[in-house]
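Please read the structure below before turning to the comments.
Only one protein chain is missing; all other protein chains are in place.
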Amino acid sequence: MKPARAHPLWLAFVLHRVSGLALALFLPLHFWVLSYALTAPEKLNQFLSFAEQPIVKIAEFGLIFLLAVHVFGGLRLMAMEWLPWSAPQKSLAAGAVGIAVLISGTFFLQVV
Amino acid sequence: MKPVTSQESELDGQGVTLDVSVWRGTSEGGGYQRFEVPALENQTILDVVSWIQHYADATLTYRFACRVGMCGSCAMMVNGQPRWTCRTHVKKVLKAGAVQIGPLRNLPVIKDLAADMDPFFDKWVTAGGAHAPSATRDDPIPPVDPQDAIRVEASAGIECINCSICYAACDTVAGNPDYLGPAALQRAWTLLNDAKHDAHDQILDAVSGVGGCHNCHSMGSCTVFCPNDLDPMSAIAGLKRETAKSFFRRRK
Partner (left out) sequence: MLNLRLYMLQRITALIMAPLTLGHIAVMIYAVQGGLSAEEILGRTQGSIFWFLFYGSFVLVVATHAAIGLRVIAHEMTGLTGRALTGFTWGTGLLLLAMGTQALIAVTWPAGMT
């Protein structure tokens, strides 16, 4: 049996690791699609129209959430390490998720 | 009529038993063995383990000394969580009349509930945890102001009882065997803030290697599980801060 670790900062760690891993795996795909801009613009347009599908839009929303949550989660970590802000870590971690939801939600409202 | 003591009330003498699973074996292999243990009104996990060793199976191996939360030798995994068993009441952890007791996580198992503490203590030394006095016995004793900001940082971590509960709770230790772990790094942090300690740069070097403080992911299980309510996560953050400062200072 593994220890029960479902406390807020452990969940914040998991979220940071999962989002970081997902973004790192997404990057090569992102670069590969963009590199078509020069060699074959029509392929890029094909891809962009493929991205009009609702399922892809939801995936994009997920990606932006992961990006935002990784940024704000990372800023929280650096604030904890370098500024003497050790007390309200749980609230700051929750705040990072909140801001990420807000930003990715704004994006989602723009694409639908 | 005989007065009823807390030892005899409710559960006592009613034939109620606890369903206790105890790890038997070593790191090489083993399994959980079940014991029926009489339930008492007031009973700690360490009491349960002792009862099994006294009355059910004398070959059960475990470790304890003070029984009052001072010595740090009786920590075990209780229902998968690291705990000081002498201060863990059975009623607090019992699930449907059952409890599972195992040796501390992240350490080799010598036998049954006795974990091999060598890697844990070796890392205290590796992290620069041995005291290096800044003065000899012939020098006057330097005054220490308990209100001093630096001394407050040091004092926050000195009540550690070396129980290794934080070490067992840490997933970074589980994934990275070289990682020094919360207890050793917190010890390094207290020494770094100790005016009577003389090897500050050596500490910064000792906690900056491949197993050093920079491997910490601030998941905070150490702080959540510490039975003495210490905060190793913040101590490690302090080490990161001071090593980061020294990174720029020493490059000049």
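Each chain gets a letter, A and B, in the order it is written, and its residues are counted from 1.
We take it that contacts are C-beta pairs under 8 Å (C-beta built on N, C-alpha and C of every residue); 3 or more make two chains touch, one makes a residue touch a chain.
Every value quoted in this text rests on a predicted model; they were computed, and no experiment measured them.
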Full-complex contact with the absent chain, from B:50, B:81, B:221 or B:243: B:243
Residue of A:12, A:64 or A:96 in touch with the missing chain, whole complex considered: A:64
Absent-chain interface as seen on chain B, which is shown: 172, 175-176, 178, 208-210, 212, 214-215, 240, 243-244, 247
Chain not shown, touching residues in chain A: 17, 20-21, 23-24, 27-28, 30-32, 34-39, 41-42, 44-45, 48, 51-52, 64, 67-68, 71, 74-75, 78, 81, 103, 106-107, 110-111
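The definition used in the following text is that only the chains that are shown with their structure count from here on.
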Of chain A, residues touching chain B in the complex: 1-5, 7, 9-10, 12-13, 16-17, 77, 80-82, 86, 89
Touching residues on chain B, where the partner in the complex is chain A: 77, 79-82, 100, 102, 105, 168-169, 171, 217-221, 224-225, 231, 233-234, 237, 240-241, 244
